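Presenting chain A:
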Amino acid sequence: MRRYASLIALCIGLVFNPAQAEQLPQRWVSAGGALSEWIVELGAESRLVGVDTTSQHPQSLKALPSIGYQRQLSAEGVLSLRPDVLVGTEEMGPPPVLAQIRGAKVRVELFSSQADLEAVHGNLKHLGELLGKPEQAEQRFVDYRQQLDALKAKVKAVQASAGAPGVILLVGHAGAKPMIAGKGTAGDWLIEQAGGRNLATNDGYKNFSTETLAALNPEVVVVSDRALTGDAALQALIKENPALAASRAVREKRLIDLDPTLLVGGLGPRLPASLQALAQAFYPAAKAQLAP
Partner candidate 1 sequence: MTRLVSPRTLFIALGLLCLLAVWLSLALGPVSLPLIDTLRVGLRLLGLPVNGDGLEQAELILGQIRLPRTLLGLAVGAVLALAGVAMQGLFRNPLADPGLVGVSSGAALGAAIAIVGSTWVGGVPEVFAPYLLSLCAFLGGLGVTALVYRLGSKEGQTSVATMLLAGIALTALASSAVGLFTYLADDATLRTLTFWNLGSLNGASYQRLWPLVLVATGVALWLPRRAEALNALLLGESEARHLGFEVEKLKRELVFCTALGVGAAVAAAGLIGFIGLVVPHLVRLLAGPDHRVLLPASLLAGASLLLFADLIARLALAPAELPIGIVTAFIGAPFFLYLLLRGRA
Partner candidate 2 sequence: MLQVSDLQVIRGHKTVLDGVSLDVAPGQVLGVLGPNGAGKSTLLGALCGELSAHRGRVLLHERPLADWPGQERAQRLAVLPQASSLGFAFRVEEVVGMGRLPHRTGQVRDREIVTAALQAADALHLAERSYLALSGGERQRVHLARVLAQLWPGEAGRTLLLDEPTSALDPLHQHTTLQAVRGFADRGAAVLVILHDLNLAARYCDRILLLENGRPYAFDTPEQVLQPGALKAVFGLDVLVQRHPERGHPLIIAR
């Protein structure tokens, strides 16, 4: 009897396991920059057959077919890539197109774009299931959290001797029309994690006049420019907004540039490194202490 039972169990096992592997989607289309990065982090870059315009890291993704802006997807466009799954955040759309894609028996999996660790955990778990690598995903999250916790601990230690600097994060385009990152934004989360004090009082991203910005008198300004990078971005900001020249940050030359793709689509794997750089900029005296 037992032999029959184990034989049946073996047969069932053989029948179901290959089927399980088949259920895992092989052809992935990603509509979200951070998601694409996590997929690559989990070693599944080869499964990506198409990405949206916000998926720019790593550079190799740019060679993939582009499905356009994540809020204006084309049903036929996505379907022409013959995907097994379309992954994206709740920002993905428009809804009728998603319905059409679902109607074509393509899985549409939604992830969170919220800027907090629980969202990252949930996303990684979900990705792990879809990729058939649940343990790897969990481990990756543990590592991620460890990195962030380690940084937090170091920042706290440094904060004991030096106060948290007043910081504002500006998102601009070639220096013009900077928007300030307020409460609840990814920018806000970044500042806080890196040990700064966000001086902005508004919610979300808002346009502020440069006089108001200058009046906030931040000690550090984080510049996230969509058109320029590095030093060019910093120069452009000062050039387009001369009123800022009076603020402490500019006078003491405490301007840092930040990759704007880190601010959209949820928290991604490149964050710990960027946070490191931010923290070191916030506490220049403690650079060595904050080193990884």
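The working rule: a residue touches a chain if its C-beta (ideal position, glycine included) is under 8 Å from a C-beta of that chain, and two chains touch if they have at least 3 such contacts; residues count from 1.
How these were chosen: all candidates are chains of the complex that A comes from, given by their letters.
Being a predicted model, the structure only gives us computed values, none of them experimental.
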Candidates 1 or 2 all belong to the complex; chain A touches number 1
Seen from chain A, its contact residues with candidate 1 in the complex are 50, 53, 65-69, 71-81, 91, 93-97, 99-100, 103-104, 179, 204-205, 207
